[in-house]
Each structure stands twice: as C-alpha cells, then as structure tokens.
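Input: a single structure, listed below in structure tokens.
A protein chain is absent from this complex, but the other protein chains hold their places.
Chain lettering (A and B) follows the sequence in which the chains are written, and residue indices restart at 1 in each chain.
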Amino acid sequence: MEYIKAFIVGGAICVIGQILIDKTKLMSGRILVLFVVLGAVLHGIGLYEPLVNFAGAGATVPLPGFGYSLAKGAMEEVDKMGLKGAFTGGIKSTAAGITAAIVFAYLAALIFNPKAKD
Amino acid sequence: MAKYLGRQTIKFDLPPSIVSTASTVGPKEGKGPLSSYFDVVLHDPLWGEDSWEKAESKIVKKTIERVIQKGNLTPEDIDYIFAGDLLNQLTASTFGIRGLSIPFFGLFGACSTMAEAISLGAMAIDGGFANYIVAEASSHFCSSEKQFRFPLELGTQRPLTASWTVTGSGAVVLGKYGPSPYVSYVTSGKIVDLGVKDPMNMGAAMAPAAADTIIAHFEDTGFTPNDYDLIITGDLGSIGKELTLQLLRKNNYDIENIYTDCGIEIFDPVSQDTHAGGSGCGCCAVTLAGYLYKEMKNNKWNRILFVPTGALMSPGSIQQGESIPGIAHAVVIENNWS
Partner (left out) sequence: MSQIQDMKKEYSKMVEELSPKSNLLRDSARAFWVGGLICAIGQLITNIIKSFGYNHDEASMLTTIILVFLGIILTGLDIYDSLGKYAGAGTVVPITGFANSIVSPAIEYKKEGYVFGVGAKMFTIAGPVLVYGTIASVAVGIVHYFFK
C-alpha cells in the first residue's frame, strides 16, 4: 500500500511539473526552483509534513521534498538554538544529498565523456 | 555598369561561376534523405578529436581543402575565404583555417551565413578584387547545444517547435570564369524582428525576414515566382515555412508550388525525430553544396532563389528578455544568364 501511495503522490507532483513545462514554456531549471521554494513554504505553513506522512518517498523524492527538508532543518534548528538556527539548519539537514551530488558528479566527470545524440 | 536594382538588390555584370562545391556531414545527416548528395559522411561526430569544437574545426578545414582540390586549384589560387559558424568569436572557422594561409573574412549571420559569404564573395569577384574565393559555413549539433542550449546528457524534452542543428560544413569556390551554375543576383536582407522571443521556435522568429527579403527581391528585380524553378529558404523548418508562405500570400505572392526549405529537406522529421527540421549554418551550406548544386548540374532546376535565414540572438540576449531579430539573404543561382 505504501508503494502505491508513493507512486501516486510522486507521480502527481511530476504531472504538475509536466503541465508547467508544456503550458508555460518555463525551462526545467525554473520549475525546479519553483518546486524547491514551494516545498519549503508549504512546510513552513504546516502543509507538507502531512503529505510526507501519507506518501513517504512519494513526497520526499520529488524536488519539493528537498525544499521540505531544507525548511524542516531550519525550523528544527531554530527550536533548538534560536534564530541562528535559521542559518545552519537548512543545509545541515540536506548536506548528505548535496555532498553526494557534488562528489559523485565529480567522479562521473572524471570517468565519462558526453555522447552525441542521434 | 548598372549594378544597383532597387534598395537591396545588385545584379552582377559578369556573374561568378560556382567552380566546385564540397560538403561534409555528421552521422545523423548521413542517414537523412539527402545522404547520397554529400561528399563525406562522418561515422563519428568527434572525428577522432577530443572536443566538439575541435571536431567542427576539423570539418571546416577538410571541407575547404576538398573544395579547393575539387576545383583543381591550390590554396595559393584562392584570394579570400568568406566563412562563419555559430560558436563564440567564430572559433570553429578560424581554428579550422588557421593553417591555410589564405586571407580571411569571418562572418556571423547565424544560419544565413552561407548566403552572406556567397554574396560578399561574388561582389569581390565581380568588383574585380578577386579571381577565386571560397565561401563556407559550418555548424555542429553538439557544440551548438553546449553553447546555446543544454549539456548533451541533461534529461530534457525538446518542444515540437524546436529545430535540430545540423553537423556539417558546406563550401563553394566561386570563380571569375568557369562553368555553370552562376551567381547572378544578390538581395541582401535587413534585420526584421516581429517580436518572437521563444528560442525553441526559431523558424517563427526568422520567417518574417525570409518573407521580407523575398518580397524585396521581387520588387527590386521585377521577377515573379514564375521566373524560378525553385525557391528554397534556409533553416526555417516546417513552422517557419508555413509562416513564410502566409506572409507572402498577404503580399500577393504565391510561391507554394516551387517553395521548400533546407531544414525540411535535410531530415525526415518522423523517423529522425528532428521536430521542426534542421538548422545551423551548416544546414543550408551542405544542402547547397550537395543537393542543390548537383541537381542544378543535372538540370533538374535551372534557376533557383536560395534564401538562407539567420536568427541573430545570443543566450544572453534571450535571458535579458530580448526578442529574436531575423535576417535573410537571397542569392539567385542559374545555369544560363544573359
């Protein structure tokens, strides 16, 4: 059951992205920015956490989940250590993903070359 | 010496001859409908080089060497090269020909470059400043994507209005004397901008320029569509072609029966998934050097209007929200002139 929930919610978030791509001619980079900010704001007003509880990876794997993690980290750090937590919590809670992306991308650049399309 | 005809057109006293042509294309173009017309079809888009930019320069160099050789000439016989490409500061052209020791004019007309090169080269010859010139233009899908769009490995969808940059180089030698076909008239284009901002719909951005130049050509010369066997624009693709036809109809010119576009001819949009069609400086250059030249030699057509179009934007101008200025240069190529 939880796989079906993850599938449907995750798929639905992607469909929203697809509608934006097809209808607005926004480049995918802008849509990613929009989604990350949206995830952070939705968590700020308490709306994203219920979605994560319901759909698990269906809500955390898409980009709004990244915004959610950033905002959640910032809010938790604020609770623990006051205002300065707003500056440390976000990146701290997402450090694993960002670091993994940098390190693996670097290694991939060492190994792989771009290939032409046909 | 009445060379001026109207605002934008000149007629050559002694139309320069297209002495020889050469074309080199990438693997995808080699699978397209015009495949058999090209001199060299590469199997590897890198051609043994280690970057797309170096590969494009090698394509330029080899194509120019070939066109000179096919004209039974040597580099010393060539007075000027007029050439251009899409890369920043024309590095594909300049790096390609830096070893050739031939005086060089670098041109940027985006996908209209080939007509710009032929126009200026023919003027140089008819003006008495040269006996032989080389006109050349090139583009490479991978170097263009890298510079203008996205990294090749980025997972994106191309909109249906997007075109596919041709990998290839086409070159011609123009000579003061020589066999047919000849370059007899040139109508130079103005910049036309009707406010299209979508870089994924360049055919729409360039169509007004194509229509403007074609109309100017008819008005300046007094010719009508009936005077041509073929009118072929460059790189408008399927959407731009329709737009051009509609714009011309509004001005009471109907060219539908004799009209096509290089970007449409070079790929099969269904089996090759190229969407609107081919584009890039190389597209109309290889179409001219391969398909058009050879079929004129076969007398399939005896008089054509070759109208490459260019979209004169940069990635920066797009980000700043500027619309895309278009340009089109028309060249009359004919087997018999009087």
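Everything that follows uses one rule, which is that contacts are C-beta pairs under 8 Å (C-beta built on N, C-alpha and C of every residue); 3 or more make two chains touch, one makes a residue touch a chain.
Every value quoted in this text rests on a predicted model; they were computed, and no experiment measured them.
Taking the whole complex into account, subunit B touches the unshown chain at residues 50-51, 53, 146, 150-161, 194-196, 201, 204, 208, 239, 242-243, 246. Although one chain is not shown, part of subunit A still touches it, namely residues 2-4, 6-23, 28-33, 35-37, 40-41, 43-44, 55-58, 60-63, 65-67, 70-71, 73-75, 77-79, 82-83, 85-87, 89-91, 94, 96-98, 100-102, 104-106, 108-109, 111-115, 117.
Heads up, the rule we're going with is that only the chains that are shown with their structure count from here on.
Centre-to-centre separation of subunit A and subunit B, using mean CA positions: 45 Å.
Every residue of subunit B that touches subunit A in the complex is listed here, in rising order: 26-28, 31, 45-46, 141-142, 151-153, 156-157, 159, 198, 200. Within the complex formed with subunit B, the subunit A residues making contact are 21, 25, 28, 114-118.
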